[in-house]
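Once you've had a glance at the structure underneath, I'll fire off some questions.
Excerpt of the complex: some chains, original placement.
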Amino acid sequence: MIQGLAEEQRLPGAIVHGGLVWLVGGAADDASLDTGGQTADVLRQADAPLVQAGTDKRRLLSVTAVLADVRGAPAMNPSWNGWFDPATKPARMTIGAALVDPSWRVEVTGVAALDGRGARNA
Amino acid sequence: MIQGLAEEQRLPGAIVHGGLVWLVGGAADDASLDTGGQTADVLRQADAPLVQAGTDKRRLLSVTAVLADVRGAPAMNPSWNGWFDPATKPARMTIGAALVDPSWRVEVTGVAALDGRGARNA
C-alpha cells in the first residue's frame, strides 16, 4: 500500500509527496473580477493540479483563504459553497492580509489527500 | 499499523486523514474577552476535536496564531504557555492580520498527529 503512493512530483500548481498534495498559493487569472468572481476563478483553477495529482476537491483537507479586504468574506462564500460539496468541505481559515499583486482580491492555498489511503469511498 | 489509522473523518472542528488532524480555524466563543482571554478560550475549544479524533494537544505539530493586533502577542503568551506542556509545544507562527469578525482578537489553526505512528510514548 505504501508502494502505491505517488512518488514526489512537482506539478504546475502543486507538490505531491507521501499521500498529500500541497497546492501553490493561487490567485485569479482575471483580476478584474470582484471578490466572489475571483474566488470562483481561483477555486476552478485548483481543479487541474488536484486531478493531475490523482485526487480532486473532495479530498482537500485544509485550505487557507487570504482576502485583500477581509470584509469581502461574505462575498466569497457563495463561490465557496458552490464549488465544494457540503459533505466534503475542508478545514478553513480566512484572514485579511496584503497580497502580492494589488489587483488580487483573494489568494487560496491548501493541502489535499491522494486517493488510496484513508480516502473517502466516494 | 497502516490499517489502524483512522479513515477520513469530518468532525466538527477538524478533518482527520492519514494520521493527521487538520483543525478548522477557531475563534473565541466569548468575543468580549481580551487577547489573553480569547486565546485561552480558543485553545480550550480545540481540546474537543482533538480528543474526538483520538489525539490531544500534546500531539499538535504546527500551529498558526493570527492576531487582529500583533501587539497582542505578549498578552497571548501566558494563555499559550498555560495550555501547552513545555515539552510538547508545536511549531508556531504568529502574525497580525484582519479577522473575519472584528470582535475576534485571535484565530488559531493547526495540525496534530494521531496516536499510533511515531507518536510520543506519553
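For this structure, a couple of remarks:
We just call them A and B in the order they show up, numbering each chain from 1.
By our rule, a residue touches a chain if its C-beta (ideal position, glycine included) is under 8 Å from a C-beta of that chain, and two chains touch if they have at least 3 such contacts.
All figures in this text were calculated on a predicted structure; none of them were measured in a lab.
Counting every copy of the one repeated chain, the full complex in this structure comes to 3, with 2 of them shown.
Heads up, the rule we're going with is that only the chains that are shown with their structure count from here on.
As a whole-number value, the distance joining the C-alpha centres of chain A and chain B reads 21 Å.
Only residues 2, 5-8, 10, 14-15, 17-20, 22-25, 64, 66, 95, 97-100, 107, 109, 111 of chain B touch chain A when the two sit together in their complex. Chain A contributes residues 1-2, 19-20, 59, 61-62, 64, 66-67, 69-70, 73, 87-97, 111, 113, 117-120 to its touches with chain B in the complex.
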